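Okay, handing you the structure first.
Note that one protein chain of the assembly has been removed; the remaining protein chains are unaltered in position.
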């Protein structure tokens, strides 16, 4: 953790003199009233290289943050409609809304880290198809980096010196699924792919909906998003990319079968990827593939026992287990994350750290909270 | 429910005269201290054609049932080590234990309804393979009927007049999976099959285990039984049978990929069957297959929306949803049951009703308990 | 249970001839879209002496009941805006709404069982004080009976032959608190009284509220209703009555200190009554008081160990534990019920049975559902 305690050596655009006290990076959060927004505040308010200069929430005028998020009272922050000048702006907004806000933020010279989907997909045609809206700034999609550091670290670091800096931070399901499938994609092993995922309710956001009432969710499991959850778009995009970048041939052309479930818990995603391999493989090969793929990753562990979501709650960790079923000859990969941390706010901060030249783990060293 | 209020017209072995008051069928439960045992008591104590003559539990001597199951106090029953003479005996015992008890029960002329696996599998070789013990009475396996009325109703009814009457009542996961897959198996549609299931903790029984403590289970999801849960044996047996009985060709020769998960709830199983069809199909074909398959079933509904486990809690219902993903061309079948009712005690009573000539729904009319 | 299986010997207003098949009592539920309404349907649809002739819900026109309550599909009922002619009408409506509907129902000759507060309180002045509305038919308050059979059985039975039949069915907290306190009130033992209660969320109804979302309720406990929950009015009314009817002196003149809590579960209420006795007492005296008070009650048990709410889930049972703390000389009474059954729908049916001359337990014999 010691790295996290040191002042950042550089911060974009500060040009501070050698020996002078480090200026903290000024950060704003727009869309701070939802669960992802709250989680950004939780992390950023304790980030040693960040000065949290503003929280913006629709219809709020300088209220203490605890009127919206009672648990964050100790952060001693206010939330208002105005977004102050900042070096970096995190957006936690509904799809289609962020893209309208981004040009002005870019014009101010700030980095944009968008936790919504508006800058995740490369192909503008995917927006009407998966999200039902026409992207109004397709020219910016090429400038954005998909903020999954385990796949795009170099690009995120390379964003630092640019004048246009946009990070499209991944969806929660997508993070789990992509981390589970990438080593197989790179090895050209992806045949038929079924990803069966289970999530706590916080992934559905904080909006009041009848089906999210305690009385409906408790003591119940149900599937939803049949016929194509939106996160499929980014999973297929990234798995395809991953496969291509390794020069492998990926015959999973019929698309990923992705099925999410709502389970009676608040946080956590478990994604089980059932894969029919394109050729015979073995536990030894799989172990090596995964261990190598994530050997140097600060937040991804390949573990010997099937993971539980509880073991990563509140942290930016992802845990992955891979096994080869000799009876059925299929591959099973299980990945768990905290959907609000590695699946949202934590991952966004991880990308922010890379873009702003900070040690990648800064502000994210907190251990999981269990039991 | 009116059927359930009438005295049974016949009860095996009573030979009562026409017009005489119906004698209730004397029933005993052996292994009444676990969750399945408790659920048998809950149902049988209110079954209008049953006299619950004895509850047997290891090391118990005439204690009130509420010392073991506080919620059952109103049943005013006692639990002891002795199993009384009965017309039918339900066994809720660990695997390998039931088979030792059955010969004596059969000798007494009673029906055996075994909720464990000892009489589910046809092939004796499956016992050492899946359960790790040599079956000591393979001669009885052929006499037993797999107690899934939706597949074996005629055989269950035919058991009635026989002198050897054994029902091997299905496992909870198996019930959900088989009901989900049978219409597809019969139509020869089963290609690659992945069954990804989610269960509440009561399926793991009442034994005290560290991993079943509230602090470990709550706010967590995890997979278990990787590499082959035991219920696979009966699923493959029945799906194979189902396919064969319809004369269809089932190329699912590589076996079913079955993965169970533990979710933080007490009751309920949701099984999601992801199926690569052997030939092109359509939503219309699937709807017809399923609707027809279960049209006359009192406890199985094919429904238009994805089901939640909560909607069947405490009842013997199974709810099934089938959908065809035009994008990936796969079939998705989702089935939910209450693992302790349709997945255990309720289903056992359903079979008992059939064997003993009662209306199939007797004692099982209770509506689900929600929220 | 056998009582419940027999056809009712009499039903109000049917005048059926001796020997003719019993006509079922025609029952309607108004306000069937909420949790209490659903629970009425669950019970009444399986009540052997009831024909459920209509379910009324605002803005519904002949929809299957499962569009509102998916778990009730097997009841094969529809819900619409029209209330049909019936022998008895259960009302599960917001306070102030029921009173407007009642005159027309009474005019039709039907019994009214109101699950809301509009007919619970004797003193019209209590309505503006506790509920914020002027009671528009104070003349009817005297005709109504407070539907707690353990206190008002004779009055409920006496309602049967009358032309105006109104039952004001108790609140959930009130039921638990009154059953806990009545034996002490009758014995003149009530000094300072603190009732600290814990409830599952279903008591708050089915309306969508931010504070009832799973993400807010789960893993949390909070108190609410500080400074006077509305149920205090009926608790004080009934405890006062109970005390007076036994001729005892109740010095608890400063009022009951009642504090409800929301706990992360769906069903169940536990009320802990901490009582400073007006004179020295003993465990033996308390045991005798409580055992005697509830000896003949079909739904109330006085038990030796502190009860858990789970042990009565889905049933009409109340369980009560009383203890005397020799160190502090205080009395502690703990009562548990299922808030939707004994605290709402079950109790309403219990009163209905009494008013309509049925065995009190008819349709309510179901054992609790655990685990």
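A, B and C label the chains in the order they appear, each numbered from 1.
Quick note on the criterion: a residue touches a chain if its C-beta (ideal position, glycine included) is under 8 Å from a C-beta of that chain, and two chains touch if they have at least 3 such contacts.
Since we're looking at a predicted model, the values are computed, not measured.
The chain not displayed here makes contact, within the full complex, with A, B, C. Summary of contacts with the chain left out: across C:96, C:264 or C:357, the touching residue is C:264.
Note on the undisplayed chain: of the listed residues B:80, B:136, B:218 or B:329, the one touching it is B:218. Among A:74, A:125 or A:326, the one in contact with the hidden chain is A:74. Across B:31, B:183 or B:264, the residue that sits in touch with the chain not pictured is B:264.
Counting over the whole complex, chain B has residues 35, 201-202, 206, 208-210, 212-219, 264-266 touching the chain that is not drawn. On the side of chain A, touch with the chain left out of the figure occurs at residues 1, 5, 35, 38, 41-42, 45-46, 48, 69-75, 202, 206, 218-219, 266-267, 301, 303, 305, 307-308, 310-315, 317, 365-371. Chain C meets the missing chain through residues 192, 194, 196, 198, 200, 215-216, 218-224, 226-228, 254-257, 259, 261, 263-268, 270, 272, 274, 276, 306-311, 313, 323, 325-330, 332, 334, 336, 371.
Here is the rule we use: only the chains that are shown with their structure count from here on.
Ranked by how close its mean Cα position lies to the mean of all protein Cα atoms, the top chain is B.
For the pair chain A and chain C, the fraction of shared interface numbers is greater than half, so the two copies use mostly the same residues to meet.
Here the spacing of chain B and chain C, counted between their Cα centres, is 36 Å. Chain A and chain C have Cα centroids lying 49 Å from one another. Residue positions 215-216, 218-219, 264-266 of chain A are each in touch with at least two other chains.
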